[in-house]
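Quick one: this structure, given as structure tokens, is what I'll be asking you about.
Removed: one protein chain of the complex. Kept in place: all other protein chains.
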Amino acid sequence: MPEVTRRDFLKAAVLLPLVPAALAACRRAGSERVVNFYNWSDYIGKDVLPNFTKETGIKVNYDLFADEEAMFAKIRAGARGYDLIVIGDYLIPRFRLLRLIDPIPPGVLKNRGNIAPRFRRASYDPDEAVVPYLWGTTGIGYNRKTVKKKPTSWWDLWDPRYKGRLSMLDNVRDCVSLALQLLGIPETTDDPADLQKAHDLLVKQKPLVAMYSSSSYLDSLVAGEIELAMTWSGDLFQAARDNPSLDYVIPKEGTYMWVDCLALVHGSRHRADTLRLIDYLLEPRVAADNANAVRYATPNAKAMPYIDPVLRRDPRVYPPPDRMKTLALHHVLTPEQTEMWNRVWADVKVA
Amino acid sequence: MRKGRGLKLYCAALYAFLYAPLAVMTVFSFNRAHRNVVWLGFSLKWYGVLFHDAEMMRAALTTLELAVSASAISGALGLLAAYALVRHKPFPGRGVYATLLDVPLMIPEVALGVGLLSFLVRMGYELNFGALACAHALICLPYAVGAVRARLQSSGGERLEEAAMDLGADEWTAFRKVTLPLAMPAVVSGALLAFTISFGDFVTSFFLSGIGVTTLPVKIYSMMKFGVTPEINALSVLLLAATFVLLGVNALFASNPGESSVRA
Partner (left out) sequence: MLDRALSWLLGGRRPTASHLLLAPSAVWLTIFLLLPSAGLLALSFAHNGPYGAVSWTLGLQNYRRAFNPEYVPVLLRTLVFSGGTTLICLLLGYPLAYYLSFRAGRRRGALIIALMVPFWTSALVAFYSWMIILGREGLLNAVLRRLGLVSAPLALLYTPFSLFLGLVYFYLPFTVLPLYGSLEKIPRQYVEAAYDLGAGRWSAFRQVTLPLSMPGIVAAVLLTFVPCLGDFLTAELLGGPRYYLVGNLISNQFLMAQDWPFGAALTCLLLAGLVGGLWLYRRWEAVA
């Protein structure tokens, strides 16, 4: 039988209360040359950051989140220390209003001009406070092998034939705006009755839906568990590497495009180095590396020559000009609208 | 005799249930695909990727260190707390302590994560490994207390302690020579539960991880968008293999073969 010596006991007794004290002692020094980058796993070209460090001597800490909304919650609760984050366009007004990001001052980025005009001064960012990183569209991903008739309309997601075999994005913006669009109601509506109609349409679909998910549905799609999914373009192209019968279609009713942006976190202690990294990410070859790796489209006009020709010629990634004209950005919601939309989505989940 | 064999078979079946996903995981670590839900052909490439992935190795190490710290802290706190709750004669406030010690189980992790993060920030703490370890120790505490409390409560121990004290030992000696060794299996199983909770925790780790502190679950959940690759399977297989090797070595060198390794 073991003996616990008095010394063991004392050691433990003395050391334990020290842990919280050590917490306070471990404050980080902010002087080293480093940028703390908060992003999805693998949402960047493989060699981009090592090359940046080689070139500039600035280290990059690449930290990970699994979900934008959760990242928003964490930053909002007060998590500090991040310098650079990637956020979707629809979140930018929220981050701005809550002063969670600082606008990038005009003129400090020498590569800002590389961005295609269409992506400059967009509705979500009239004063160019952030930098567009990658963009894509929302559409329908489907399995060619099991879905006999190629989906052409958003209403296919309401088709009872696919009961239990379709998934919807777990995202307020995409789902509520889709419901409004299908009802012919403009996104700008303030009328609670309109949102009630959107709610009813989504609830009507719910018995058919196998899951509301923004990431794990891709595995189910690859595995053949579901056949039809509301999806973001690039995510599906990545998933299609493992299941070549997966295809992507932009329904005939048209769709929204979205832009993931680089934003400077409020209170960043490494501002100069962060701006330098943003500028680096805007360099044509670097932007192309990122776009080629993650298979999203780049908003960087100067990067186009370096884009993998297969991707460049793919109309699902870079829609032809006439199609581009029909792609709309999401309307920037007022706080009151945001609250109403959130309620609708929360109620659909409970229904 | 036949009845005994039935029980043995039943337990084997239960272990098979627990290990079935691990068998699948091991097979799929040799998968060529990017997402480990379809089999695209045999390949060792993900093991190669893993060996060159310093960040993944660091995440694994962070997770291990975290789980060890959390189970050590919660194990020590839990032992003292459970002892006072069970062995001391009733004292004012005992019910409050007992209830409070179970509250970390009850509070949804997301709410705790948001609340704790807001609180620490307001107090001026910067998030780091220590803060995360303390938070993990908190969510592990009920498991440590629960396991030890259940054991101390089951009849038997007090009598041996009383016997020791009748023979002239003081409480400290009785605790050291009788209670603690008797409670040890429960302390160890409490620590195992704590280790497991900490090792697999995603939500608390996500909210309370500071700059540069990435645990495996945070890494893996973050990979869901672009594909959780068989690299994760390969890593899990290696971790499991290392665990079994350690257990085997421990069993080989255990001085007293009659006693199980847990008790030693």
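Read from first to last, the chains carry the letters A and B; within each, the first residue is number 1.
In the analysis below, a residue touches a chain if its C-beta (ideal position, glycine included) is under 8 Å from a C-beta of that chain, and two chains touch if they have at least 3 such contacts.
Since the model is a prediction, treat every value here as computed from it, not as a measurement.
Asker: In the complete assembly, which of A:161, A:204 or A:349 touches the absent chain?
Answerer: Result: among the candidates, A:349 touches the missing chain.
Asker: Just name the one of B:41, B:93, B:124 or B:168 that touches the chain not displayed here.
Answerer: B:93
Asker: Among B:72, B:164, B:211 or B:224, choose the residue that contacts the chain missing from this document, as touch is defined above.
Answerer: Considering the complete complex, B:224 is the one touching the chain left out.
Asker: In the full complex, which bits of subunit A touch the chain not displayed? Write them out.
Answerer: Considering the whole complex, subunit A reaches the absent chain at 6, 9, 16-17, 20, 67, 69-70, 72-73, 76, 93-94, 97-98, 164, 170, 172, 206-207, 209-213, 216, 219-220, 223-225, 335-336, 338-339, 342-343, 345-347, 349-351.
Asker: Which positions on subunit B touch the chain that was left off?
Answerer: Residues in contact with the chain left out: 3-4, 7-8, 10-11, 14-15, 17-22, 24-25, 28, 36-37, 76-78, 80-81, 83-85, 87-89, 91-95, 97-112, 114-116, 118-119, 122, 134-135, 137-138, 141-143, 145-151, 153-157, 170-175, 182, 185-186, 189-190, 192-193, 195-196, 199-200, 202-203, 216-217, 220-221, 224, 228, 232-233, 236, 239-240, 243-244, 247, 251, 257-264.
One rule holds in what follows: only the chains that are shown with their structure count from here on.
Asker: From the mean C-alpha coordinate of subunit A to that of subunit B, what's the distance rounded to whole Å?
Answerer: Their C-alpha centroids are separated by 33 Å.
Asker: Would you tell me which residues of subunit A are touching subunit B in their complex?
Answerer: Contact set of subunit A toward subunit B: 1-4, 12, 16, 19-20, 22-24, 26-28, 36, 40-43, 61-66, 70, 73-74, 77-82, 214-216, 218-220, 222-224, 235, 238-239, 241-243, 294.
Asker: Please name which positions on subunit B make contact with subunit A in the complex.
Answerer: 33-35, 37-38, 40, 55, 73, 76-77, 114, 117-118, 121-122, 125-131, 133-134, 176-177, 180-181, 184, 206-207, 209-212, 214, 218-219, 221-228, 264
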